[in-house]
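One structure below.
Removed from the display is one protein chain of the complex; every other protein chain stays in position.
And then subunit A:
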Amino acid sequence: MSLGNNSRISSAIDSLIAHLVPADPDDDDQTSKERHDNCFELVRSILENPGSPAVSSDVNHASDLIKRKLIQTNPSQALRFSNLYTRLLSLPVLNQKWAILYLLYQLSDSPDPNEPLPLSPLRQLRQPVHREPRPRQEKERQPRVAAPTQTSQEDEAFNDAFAPGGLRGFPPEQATRGPGNERATSGQSTHNEPKREPRNVSLKSTLLADNSVVIEPSETALLRDLPFTLQGLSSTTLPFSKETSLKLPPTLPPPLISLLHTLAEPSLLYRGLSTFVTSPAGGLLGQSLRSAINNELRSYLSLVATLEAQIRRALSSLDESAPRGGIGKAGVTLKRCVVWTREATMGLRLMSLIAEESKSKRGGQLVSLIHGFSAAHGDPIVAAFAERLLAHVTRPFYDILRRWIYDGELLDPFLEFFVKEQRPSDDDRKDLKAKGLTSVWNSKYEVDDAMVPSIITADFAQKVFLIGKSLNFIRHSCGDSQWVEAYSKTSSKELRYGDTATLEAWIDEAYKTTMQRLMQLMSSKFHLFDHLQALKNYILLGQGDFIALLMESLAANLDRPAGAQYRHTLTAQLEHAIRGSNAQYDSPDVLRRLDARMLQLSHGDIGWDCFTLEYKIDAPVDVVVTEWGNRQYLKVFNFLWRIKRVEFALASTWRRCMTGARGVLQTDDEAVLQTWKSTRGVLAEMVHFVGQLQYYILFEVIESSWTELQKNIRKEDCTLDDLIRAHTKYLTAITQKGLLGAKRKQHVEQDNVEDRNSYMVQLGELLRTMLAYRDSVDGLYSWSVSDFTRRQEADAADLLGRNVHGGVDSPDPFSSAAAGGQVRSEMPALQERLRQLGASFRTRLQILLGDLAYQPDVDMRFLGVAMNFNDVYQPVRRKTKTAGVPSTGEKGKG
């Protein structure tokens, strides 16, 4: 367009000049006028230039430019601008809106004209431009302008150092200024010198940035390829040579190489992880880990996408002619990319670490591994990252957990849960099975400690295990699956990682409910406690009247050989005993289970040795009273039965002796009287011994253990496990304290293998001795009776003969002497045998007391004291007696 013929424009320019360039008050009109004219000339010359045609006349373009600029520098104002912009668009008056906006954009961030300007390269350049039209004035002014230079002499050296940089910056600047500037260069050398003021930092950095060498490939090329590299794709400048290595161009300087090294890390990690994600997983947790990592990789890719967009935009707005391709001004550099990708790199690093370690781990170990990072890692970023990962990874774990604690079903196809089904093929399992220690309760599932993830504690794991096990037990063994189903319907909740407190509360609740239900079933439906009571009453001889009656009615029967015992007679007697005692009031369910039978016969046994009472236990109570427990009960019963039998035998003998003493046993023979006296003494000792033993076992051992058991199983939060444990403890206590299982110290019995079950053997011997003694006493009794009869007969004959024959009886003395000799001849043998058995009993008892006195258990020591309360016996220490025992034993046998 032409300006000259448009008066409007010239007047506007005039006013603009007048407004922007105030008249110098010192100048006269002439100079002001001249200056004004000069300006006008200058303005005209600029305006008549065709200008850059690059600007498109689109209103949106200019506003976009402004908006972008505002978002970069001052985002809060961007909104305000958009408001203003819409208002402007709605105004009808202007039709060159884009041009005005563009003008404002060009002028934006221009230095405030009212402030003294810092010296910028732009200004240095500009000076010659408008000086040109008036060289005359310039010459006048120069001395004045140079004046400030003196004040800043010291800056000179400093500025000189940057001079080359400053000069080098000119050509590109000039290029933008159009053809009008060529003229200016002539004056430049003279005029840029004087105006020296302290330069600001931005200038220095610009100068430094210009001071670079050309690199190949250029940073822009690298930037262009960077997004591909970050996605693990090969590009021309940065090809992946192998699966795990990136080839960097060899021509680059070391600083760039190190930058690229840093950028290569996420690329390589990404490659590794993306192959890991597609690799097949060996389990649900492995799959969830892969999916969680995949999610993270997706967010990494979106980061790369943003990065790429930034790079694209920066590259498109790049000024190719600027130094270093103008990359410094574009806002995106390799360095900046390093910073942007740093956090993502850390995440990738952590994930590849996890991926690497997860190859050898599965299930709970995997969870523990990640939880280790979230709980124990000092870096909060790593911890937070692992925490996020954990929320995804643990999902299948919590699904399994949920099935387990609400349904009691183990749904774990890859064996990843910490509860697993036991395999019966294991050796130690077989061992346990052989011992009868297994049951549905404790051999169906087990906790695998290695698989317990660290997000839950060991206690907690135990609880979870118990809950599931109980539910499973209720469903399958107690036949109460309706309850389990109803329960799982009402209380089933979604379990998730994170809120540990709530989770614990839920599990505690589930635990309480399940345990309560199980105990309730056990006590009300399966009468567990009634059974335990019955076992104590019948098998452990707690029901005295029943046992007494049974023994009385069976005694005659059991004296016969074992082969002559018939089950029907035994059961008939049992029935009789039940009917005749308080046992008849017991519940029929209990009595139905009571059975009498014979153990396996061995040759020469009599009924007493084989008879046993049995209490039948069926599922599911047999998880408490196990096979092993049944055997223990039988063992105790047999032992007690034998003691009872001896007591019974001794009591009957004693009764006979006492009644006999008033009649048949009266004699004048001193020796016989003496024998009877000592025999009664020994019998009394034996009765005392048996009484003490029975008292001890029944009251000190069984009753106290029973109280303990009751206390344990009546507890508020008793679980089936506690119950089983308490019951086992109860049985062990009875067998240990009841002299059945106690073993003497190992070093004592090393030379004597058959002493392993020492007390059992000793007591067996004692009981046998007592039975033998009783037999002897019976022998003595019958001898005494026959002696008495003989004497009575003799007396009668004497009387008869004296009456009939007149005092002389020739054949009778012979016959009587012969008979008396025969009967009398048995007497010394009996005496000897009684004496020997009595001595043997005493010796054995003393050894037993010696052993008891050194027992660690207080109750057993007390038994010794009770037996020997008046120090009648001299307890013998086994250690000193080892040599003496065989001799007395032989003497006893002989």
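Convention: contacts are C-beta pairs under 8 Å (C-beta built on N, C-alpha and C of every residue); 3 or more make two chains touch, one makes a residue touch a chain; residues count from 1.
The rule is simple: contacts and distances are computed from a predicted model.
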| item | value |
| --- | --- |
| "Nuclear pore complex protein NUP43", "Exosome complex component RRP46", "Mitotic-spindle organizing protein 1" or "Ras-related protein Rab-21" - which is the UniProt name of the missing chain | "Mitotic-spindle organizing protein 1" |
| Which residue of A:Ile9, A:Leu353, A:Ala839 or A:Ala853 touches the chain not shown here | A:Ile9 |
| Of A:Asp109, A:Glu243 or A:Asp668, the one touching the omitted chain in the full complex | A:Asp109 |
| Residues in subunit A touching the chain absent from view | 1, 6, 8-9, 12-13, 15-17, 19-22, 24-26, 35, 39, 42-43, 46-47, 49-52, 55, 66, 69-70, 74, 77, 80-81, 84-85, 87-88, 91-96, 99-114, 116-117, 123, 126-127, 129-130, 141, 144-145, 147-148 |
